[in-house]
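Written below as structure tokens is the structure these notes are about.
With one protein chain withheld, the remaining protein chains of the complex are depicted in position.
Chains here go by letter, A, B and C, matching the order in which they are written, and residues are numbered from 1 within each.
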């Protein structure tokens, strides 16, 4: 396939930010103890603890699926259930990794906008103490959501409060947490640990890193044996300094914010550029870096030839256009023109 | 801890070869489809198939533990057993990942030199058809072994023949396969698929890569659904081009051979340099890039201050010194001098 | 708690039919080889194969949950998904055993009547070949359903046809299969293997046995290694003759039919007896041995004091009344009178 230079397929189709590449090179001298006991990793974790709080514990893993699964496994037993949306990445995009690795059942609910609410959660809050029923132990939300929407800090706080009142924990899949933080104008802590989140998958790959995510626990009791789970979960990097270095670059001078702000801005521009076209019906609020739209099925393949993207729902011909840190205005202009010409 | 510049701890304490770093940069332009459908990955896999044969199938994963576990899971059911040595990485260094992920039992045997033989394997070859007994399905060998020894091609062929005659498959953990190939003076294929190996963990990280290993199947039937196992096994890299690019550099102009030959040569030099010292008793044949020795327990900590390495067996004060692609002759000289001064 | 003599809680609250008890005694002489190689087990399996066909293979296990889980595990890999209803026993009443043991994801759908249809199944039939998505491999239906309804033979045949056309298999949870067979006026084969079912959990405990269920495969290829799964699944009875003997009694002189016909008749009588009472609103068709009704929440505890039963849905005060092989007409009369007096 002749892939176009840049498309709207996903923020992980983008490359690596130059400053991140430089960081890899900068830590390449000499030997470092493997498996995370090196000076680079220790230094970066100290920096990240300044963001997430003294009580936090931070572990690097390779990918977001692993961050989700290992974070969840650390706070569940196999007879537990995890409550989430029916569009959650852990439900639809991880090929059953949560079930396989944790043994838990996922209890899902449809949502209008990819966001859980206490009301939606409540329908699964029964059967406690009844051994025939997988016992709900964790609520999992995604920020920004898989539908491009963003929980407000208050919404997160409300869910966290409900979770804790009922003896459950709150997990956040933050694969696109930077985009959410920029959308809300907050820092990372305010909408995670500060809002009651207990376990966070802190994403980097979708915002300019090469590989590497972090699992952040906001209470040490939750991760006392996490190092064994990470190793058994096949996520312990030997040359960990290269993950740490990427996060160092990511956090330095707010590179994360610059990248995410750009991606979000491009999404808004894309939204502006296409929303009034006759062939386009915008289907979701554009709050982060994704634009969802229904377009005529017939034009999808021809559009994809030049700008690759994914069809979200075949049955309704709804498509998803993701912007990333390297999306350019001319990409949007060309895309708009092509849409019009195919119109 | 004030880590010394270069030690003999492990070949994964070394950094990344400059040509590998360059390769990362060289594939960084523009968007590529994620998850391995990109042009770089496809190109590199085609190149690797030229090495491993038309019948081979090749999949990138992040680390060696995952290569082992996912390769094994692809050719077993949970009621199977895997026969290996009691020093095998899959048994002593993967925190139970094989058991957790495959459900299989590991049947282990002591060996004098880290190498399985038909005679050693045979003790576990019973109970077939008896449902109380986990059914042996795979023999797993490590090349080069965890004790620094190397199977000859004939030895591998003999084990493979025995495995196949008895309806089992042969798996090879090739975390240090380059060092073994150099030691034997062969290419990769001769001692893997060509000698009857069915599934190979093809290692790169211990020989100059940043991250990334490959699972190589020598028969397509064995991996028809491997892509699902890799995803569910949390080993599907989104930005896979960066793993592929490293392997491209690794194979180009025989960089792998240059690196491994250097490491092996340094091990021989280290062996030469220390074997006649009064404080040193060499305990294993030096066939690849490791030197094992007994030294006085009292000097270990002081030696480690300048040159970090691991104690292999506390009870006998046996230590392991690994050489890597960046070990320098002066490291060996300084180490020898320090040994003498502590002697 | 002072349990009432007989209630409407569940058909497994009933005791054991006297003929089944006698059968246990009748096989108690002398030694028999353990683990199913005994003469009683072999004899009963031969008899059951006459019912389920020459191609069938039959394995005894202890309980229905195990029959479901092990049957499903035999025809899935961990990256598969199982499509079922959101009221299915495997989803709501097995504490996550299917996920834990098979690694699979359950994809569920609400239904009006506990029955899957092709239309309902179809919403989960996507993502094939896409490794991010757990791959649908099995459709699981319950006969009679958890809501007391019964699939017609045609309905089963339609689902089986759809499954097979799409490369999936059809599993049937037959915990109450006798009640369904009686309701349809068919034998066991017509609505299982004869209608396209591939794997069946053939239930006995809810219809007069002490313990013991059978997994029936209608194609030998599906269970070639099942004996290992049963053992590893902790379901291999050492003294298996006592399970076999129960099934022999169950099938002899159509005891199963007599028991189930009685239970179904009692359900119809109960339905007749209460449906016109002002406090009772029947909520589901009465097709097998269950009656579902909404009654005033206030009278539930007082009713339960004399006749134990379960509340199906707290939020709507819907309750379930199950009849069993030993339900007596006077139980129904007394229950009706009590309902009226509490009314």
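Basically, contacts are C-beta pairs under 8 Å (C-beta built on N, C-alpha and C of every residue); 3 or more make two chains touch, one makes a residue touch a chain.
Not measured: the values here are computed from a predicted model.
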Which of B:9, B:61, B:106 or B:237 contacts the chain that the document leaves out: B:106
Touching residue (missing chain; options C:30, C:110, C:278 or C:301): C:30
Positions on chain C contacted by the hidden chain, ascending: 1, 3-7, 9-10, 12-16, 18, 21, 24-25, 27-34, 37-39, 62-63, 65-66, 69, 94-97, 100-101, 205-206, 210-211, 228, 231-239, 242, 308, 326
Residue numbers in chain A that touch the chain omitted from display: 35, 77-79, 103, 131-132, 134-135, 225, 227-232, 236
Missing-partner contacts on chain B, residue numbers: 78-81, 91-96, 99-100, 103-106, 126-127, 131-135, 314
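One rule holds for everything that comes next: only the chains that are shown with their structure count from here on.
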Chain nearest the overall C-alpha centroid of the shown protein atoms: A
Distance from the mean Cα position of chain C to that of chain B, given in whole angstrom: 50
Contacts with 2+ other chains: residues of chain A: 94-96, 100
